[in-house]
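Some notes on the structure that comes next.
A single protein chain has been omitted; all remaining protein chains appear in their positions.
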Amino acid sequence: MIPDVDLSHLKPYGDQMNDGVIQLSFTLPVPGGAKAREAAKNFVSSMGLSEIQIVLSEDIGENFTFFVIYAKTTKDIDYSSIKTLEIESPKMSIDEVNGHVMKYLGRQITIVGATIGSDAHTVGLDSILNMKGYHGDSGLERYRMFKVYNLGSQIPPIDLVRKAREVKADVILVSQIVTQRDIHIKQLTELADILDAEKLRDKILLIVGGPRITHELAIELGYDAGFGAGTMPSEVAAYVATEIIKKKL
Amino acid sequence: MIPDVDLSHLKPYGDQMNDGVIQLSFTLPVPGGAKAREAAKNFVSSMGLSEIQIVLSEDIGENFTFFVIYAKTTKDIDYSSIKTLEIESPKMSIDEVNGHVMKYLGRQITIVGATIGSDAHTVGLDSILNMKGYHGDSGLERYRMFKVYNLGSQIPPIDLVRKAREVKADVILVSQIVTQRDIHIKQLTELADILDAEKLRDKILLIVGGPRITHELAIELGYDAGFGAGTMPSEVAAYVATEIIKKKL
Amino acid sequence: MYLDLDQDLVRRAREVAKEVTDDVQKFIDLRSTDSVERTVARFFDIDGTDSEGAPLPNVIVDNVKKHGGLDRGIAYWIANACVAKSMTPQQVAEAVGRKEFSPVDLAPQNEGIVAQKIDELADAVIKKLENIRNTREKMLNELGDPAQPYIYVIVATGNIYEDVIQAKAAVSEGADVIAVIRSTAQSLLDFIPYGPTTEGYGGTYATQANFKIMRQALNEMAGKVKRYIRLTNYASGLCMPEISAIASMEGLDMLLNDSMYGILFRNINMMRTFVDQYTSRLICAFSHIIINTGEDNYIKTSDPIERAHTVTTSQLINEQFALKAGMEPKYMGIGHAFEIDPDVQNGLLYEISHALLTRELFPNAIPKYMPPTRYMTGNIFKGYAQNTLYNLISIMTGQSIHLLGMLTEAIHTPLVQDRYLAISDAKYVFDNARSLGADITFKKDGFIQKEARQVLTNAVKLLEHVKEIGLMAAIEEGTFADIARKMDEGKGADGVFIKGEDYYNPVVDRMETALKGGKMI
Partner (left out) sequence: MYLDLDQDLVRRAREVAKEVTDDVQKFIDLRSTDSVERTVARFFDIDGTDSEGAPLPNVIVDNVKKHGGLDRGIAYWIANACVAKSMTPQQVAEAVGRKEFSPVDLAPQNEGIVAQKIDELADAVIKKLENIRNTREKMLNELGDPAQPYIYVIVATGNIYEDVIQAKAAVSEGADVIAVIRSTAQSLLDFIPYGPTTEGYGGTYATQANFKIMRQALNEMAGKVKRYIRLTNYASGLCMPEISAIASMEGLDMLLNDSMYGILFRNINMMRTFVDQYTSRLICAFSHIIINTGEDNYIKTSDPIERAHTVTTSQLINEQFALKAGMEPKYMGIGHAFEIDPDVQNGLLYEISHALLTRELFPNAIPKYMPPTRYMTGNIFKGYAQNTLYNLISIMTGQSIHLLGMLTEAIHTPLVQDRYLAISDAKYVFDNARSLGADITFKKDGFIQKEARQVLTNAVKLLEHVKEIGLMAAIEEGTFADIARKMDEGKGADGVFIKGEDYYNPVVDRMETALKGGKMI
C-alpha cells in the first residue's frame, strides 16, 4: 500500500492523496448554453460532488448537450471492512483437476454448454470449452475427466434443459453476451425457472458467464456462479471440479 | 426540445430518454482485484448511482487501480426552474460601443489589464486586449473609446493597483490561468483586498478571466464579473461599456 | 498504385472466382424460394397482415404452396385471381387471409387476359421503382454527394422513434450514412414484421413502416444540412429478396447483402441463400442500392492476419455474384475490416496492406471499411485511440464507405455521446490527413507490398481449391470461416423449390432484361 493511504476513509486519488478527483461524462437532452451548464452542475452536485469543473459543454445538435466534467467527491468509503463475495477455487493444473476428479468422484463430469435465447455469440463460450481455450489456457474439452457437450448459440432454454437431462449433465454452462434491454436477465431467469419446474435445479451446477456478468448477478438470479470478462478456462475447470466433488460427497 | 423530454425531471440521456446513463473514471490508491472493484462499486453507489458496470478495472502499478465505469442515476433535476446568473450584456459592434460611450460618458474608458502573481500566461489576456483579438474578433485596443494599458504577466497585485491609481483606471482586467492548488483564489483575493484597503474597490469595475474562471466564482470573490474559456473580446467590450455607463450615471 | 500487384495474378483471381460462381448460378437459375415469391407479392402491393398477424405476402404464398401451385410462380395465381374475382392483388390476399378461397382452386381464366394482367402489374412495379430511383438520384444531385470516405453510423435503440432522434443528431454532427441495425437475429425470421416497432433487441426490426419513418426523417435532415443522407438496412437472411423489395420501394440507398453470410454465420440453408441473394441483388442493381458485403464477419472469429485471404476470396466471390445480377461495380460495397489485435507488433502495417489490397483489387467498387470490434475493451480511451488509427488508415488508403468505430464497442450499443465522439474524431482525422495518401508511397518489396502479395496468392490458392470441388462442397467441407454447413441442412431449406416449366416471374424477368438484356451471362 502507499504509505499515507487511509484505508478506512478511502477516496479517489487524482494528483494527491485524498483529493477525491473523478472524471464524468454524460449527455443531457437539452440545447447547449448557460442553463444546460447549470443543469449539469446541479445534477453533479446532487451526487455529492463539489468543486465541479465543466471542462466541456458541447451542443451536439438536435437538443442534446454533451458534458465532460471533473469534480471532487466529499464521500469516502471504508476499504478495510470490505468483504467481497468471490468464487473461491484453488489454482489447479489440468492433471490436478483430472487426478482430483478421478480420486474423489471416480468418473467423468458431464458438462453441457450453450449460448441461450437469441444470443448468437459463441466465441466466449468456445474459448472456455474448446480444446484451443483462451490466451494459451486450454479449454475444458482438453480435460480427460470432463465430458463436454457444446450446443453452440441461439439455443432455447428448453432445448438446453432437454439435452442436460438426456446426457445426465452435472454442470450447465450458459453464455450471455447480449445484455441490451436486460434480455440476458429474461433468458437466464427462464432457464432457471425451467430447471426448477423440472426438479433438476439442485442436481445441477448452474454457471453463467459473459463480459457483463458478475458473480453477484449470478447469485441474484439463483445461479451457482458467474464468470465475467477475461475468464480463464482453468478457473472454471478448478471451480467445477471442486464444487461437483463437494456436491457428491 | 425533444418531443418526450420531461424538463421538470431531467435525467442524462444514454441511448434512450431518461435512462440516466453516465460515464465515470477515477483512480483508487489500492492494488487491483476484487476488493478494489468492490470499493469502486461502493463508492459509486454512495453517489446515488445504480446498475453499476465496472467496464475497466486496471492495476496501474504501485498500488493504484484505474476504473472506467458506466452507471445509471436515480436522481433527476428540475430544469424548468433553473435560474442562471449570467453576465447580461447586449451584442454590440465596435461602432455601437464607441458611439454609446461617446454619447453617455463623453470620454474614453481607461482599462488596465494584467496577469497577476506568478502566473506567466499572456495569450489569454492578449487575445482580449491586443488589436489582433481572438478568432477574428478585435481586441479592446481597437476600440477608439477605450484607453488600454496591458501590463503583461507576473504582475504583483500591488503594482497593478499602483498603475490603476496612477492612470485613474475605470476598469481592471485580470487574467488567471494557473489554478493549481487554488493559487488563483489566493492571488485574486489579495488583489480585491488591496483595492478595498485603498478604498478603490467601488470606483473600479473589477473583472477576471481565464479558462477555469466562471462568473459565479468571480462574484464569490467579490469581483464584478468573470469570463471563462472561449470568451470573445467583443463580449467584454460590450459589458465594460454598459457597466461603466451605468456606474457613472 | 501503391502495392504494384502482379496483374496476371489479379486476372487469374477473377477468372477462378467467375468459374466458381458459374456452376452455382446454373443451380440458382433452376430454382425459386418462398421469399422470392413473397417478393413478387410485395411488388404487387400486397401488404398488411391477416387476423392472426401473419403478413399477407406469407399468407398467400403459403396458401398457394399448400395447394401445390407454387412451382408456377405466385405471379400467375395472383393475376388469375384478380381476373377471376376482379379484385386487386391486395383484395385477393385479404380474401385468402380470411380463408375465403385459395387462388389455386379458382378456375383458370382466359390465358391472354391473365398474361395481360401480369404484364400490367409487373410494368407498374418497374415504373414505380424507376420513379423512386430517379427521385433519390435527383435529390442526390441537388444536395450533392458528400466526400468519401462516407461517415457511416449505426442506430440501434430497438425503438424506431428513438432511432430517429439519434439519427437526426448524428446527421447534424456530420454523418453521411445512417444504418438502422436489425433486432438480434431478425435474419432468422421467415417473414418481415409489419408496421412501426418500438421493441427490439440489439437493434430495431426491419419493417417497411420503419423504413418509411426513417427515410422521411433523413430527407428532412438532408434538406437542413444540405447534404444527401444515405439510409442503410440489412438484407441477408431468410427474407433477403423481400427486404430488398421493401427497401427499393422506400428509397433506401444501401443494404447489407452478402452471398454467403446467412449460410455461414446464421446457419441458413445454402440453396436458400444462394437463390435468394440473386433476386435480392437484381433488385439492388435495378434500384441502384449499394450492397455491403460481410467479409468483416470472417475475421471477427478467425485470425485477421493468418486468414486475411479468406476475406479476399469472399470479396471476389461476392463480386462475381453481383456481376451475375447485372450490378455495376460502383454499387458494390466490398467489405473488409480493421480487426487485428492491437498487441500485434506492426499491426498497423498489416492493416494498411490489407486495406490497400481491397482498394486496389476493386478500383471501381465502393469498398466498405469496418472498424475494430473484437479487440475493443472496456478501456474506452484506448478504444478511442484504436478508432483514431482506423480512421487514419481509411483516409490514407482511400476507402469509400467508412463505418465508424465506437469507443464503447465492448460495452453497449452506442450512446448518443459515443456516436458524437466517433463522428467528430472521423471528421478531425479525415480533414487533418486529407492528402496523406497522395503524398506517400511504400518501399518496393517492403513489408506492406509483400504482405499484400502473400494474401492475394493465398486467396488464389484457396479459390483454385474451391473450383476443384465446387463452392457448395467447399462450404460443406468448412472451407470458409472454419464453419461447415451441409447442403440440405440449415434454416429455410424447405422454402426452396424447382421452378416448373410454366414458371414465370415477371418482375425478375423485366429486371434481367433491363440490366443485362436477358438472363444468361
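When the chains are written out, they are named A, B and C in that same order, and each has its own residue count from 1.
Please note the rule applied: a residue touches a chain if its C-beta (ideal position, glycine included) is under 8 Å from a C-beta of that chain, and two chains touch if they have at least 3 such contacts.
Owing to the predicted nature of the structure, the values given are computational and were not obtained by experimental measurement.
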Chains shown that the absent chain touches, full complex: A, B, C
Of B:Arg107, B:Arg162 or B:Arg181, the one touching the omitted chain in the full complex: B:Arg181
Which of C:Ala209, C:Val344 or C:Ile483 contacts the chain that the document leaves out: C:Val344
Options B:Ser25, B:Thr73, B:Gln176 or B:Thr231, residue touching the unrepresented chain: B:Ser25
Omitted-chain contact residue, chosen from A:Leu56, A:Leu85 or A:Met102: A:Leu56
Which of B:Met1, B:Leu85, B:Met102 or B:Val123 contacts the chain that the document leaves out: B:Val123
In chain C, positions touching the absent partner: 342-349, 381-382, 384-385, 388-389, 392, 407, 421, 424-425, 428-429, 431-436, 438-443, 446-448
Positions on chain B where the hidden chain makes contact: 25-27, 58, 60-62, 64, 66, 118-120, 122-123, 154, 178-181, 183, 211-212, 229
Residue ranges of chain A at the interface with the undisplayed chain: 2, 13-17, 21, 23, 53-56, 58, 68, 70
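Convention: only the chains that are shown with their structure count from here on.
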Chain centre separation in whole Å, for chain C relative to chain B (CA means): 51
Centroid distance [mean C-alpha coordinates] between chain B and chain A, Å: 42
In chain B, residues with contacts to at least two other chains: 2, 13-14, 17, 21, 23, 53
Multi-partner residues of chain C (each touching 2 or more other chains): 165, 378, 410-413, 415-417
